[in-house]
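One protein chain is absent from this view; the other protein chains keep their places.
This part shows chain A:
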Amino acid sequence: MPVSCSSCGEKRAALKRPKTGHSLCKECFFMAFEEEVHQTIVNASLFKSGESVAIAASGGKDSTVLAHVMKVLNERYNYGLELMLISVDEGITGYRDDSLETVKRNQQQYELPLKIVSYEELYGWTMDAIVKQVGLKNNCTFCGVFRRQALDRGALMLKVDKICTGHNADDVAETVLMNVLRGDIARLRRCTAISTASEGEGVVPRCKPLKYAYEKEIVLYAYFKKLDYFSTECIYSPNAYRGHARTFLKDLESIRPSSIIDIIHSGENLSVREGVKMPVQGTCSRCGYISSQALCKSCVLLEGLNRGLPKLGIGKHHRLHGKILSQQPLTEKEERKLKSVEF
């Protein structure tokens, strides 16, 4: 028996929303999805009229849908934003070059300017080379840290006011779970914020307009709107710790679909006891990027790669910052600890 849409009541329902379980027709679903993103943007005051905004595009579903929705909403509600695309080339053969083609196609479809920054030009290392040195266990740390800085540098080159990323509700919930499991209280406090702090030189504030959109709904949206995206998993990611949090989250969602939003709610309402040591924001003494230690993480990681010490940067290393800054060689014991890598 055909089910009718619970919103307009007229058309036949084409899908069931993963978020609330309601049956909706295509048009009502598009409207609901876009409205929700619009409400998120308006309630959190993410943008101001006249700003230029860079959309971090990887060619995957989140950033494709983000680019599409931002364009639609910008026109529909007259945000007055100047949009452009920015993409990061990590140098992963077989994965990134394909997704970059998708981004270039998106650029033509949405008629937005595009800038591509690559690890090769910024750091002198591609992810393939890094994995050869580091192995498959800690490579995601390198990629993530480098990408963050790459996005900021690209945004500075483009001279935009804000970056928006395609992080969805599932990503934020996974991050909350991961930080609980890892005991990272500082990140736990910050990770549910919808936009980062905006003070400081060399830092472009970034926000997540899709923060409350379920991953499944993003896929549904892209499917029904026939949006073109690249959907393969990164070839280096299967051993990431995040995978555990992700499986747990998927199972939770099957038990109770609202779990994802519930976890985000928990994360937002957490309160940390006074007196717990928190990192203080400063700048890196070598490159000037923001950092809570003397050297920023990417400088430490780069130093490790350049010296052939792949574990420098994984684990506690702040005691070695002084030595790195002053270009002193490390003792043999320290070198031995930092060299050993399990593949």
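Observations, loosely collected:
Definition applied: contacts are C-beta pairs under 8 Å (C-beta built on N, C-alpha and C of every residue); 3 or more make two chains touch, one makes a residue touch a chain; residues count from 1.
Going forward, contacts and distances are computed from a predicted model.
Only one of "Histidine-containing phosphotransfer protein", "Vacuolar protein sorting-associated protein 35B", "Histone deacetylase" or "Cytoplasmic tRNA 2-thiolation protein 2" fits the UniProt record of the hidden chain, and that name is "Cytoplasmic tRNA 2-thiolation protein 2". One of A:Thr20, A:Ser52, A:Gln109 or A:Thr196 touches the chain omitted from the figure, and that residue is A:Thr20. Think of the hidden chain as still there; on chain A it touches residues 1, 3-4, 6-9, 16-17, 19-24, 28, 31-32, 35-36, 39-40, 43-44, 176-177, 180-183, 185, 188, 194, 211-212, 244, 248, 251-252, 254-256, 258-259, 261-274, 276, 315, 337.
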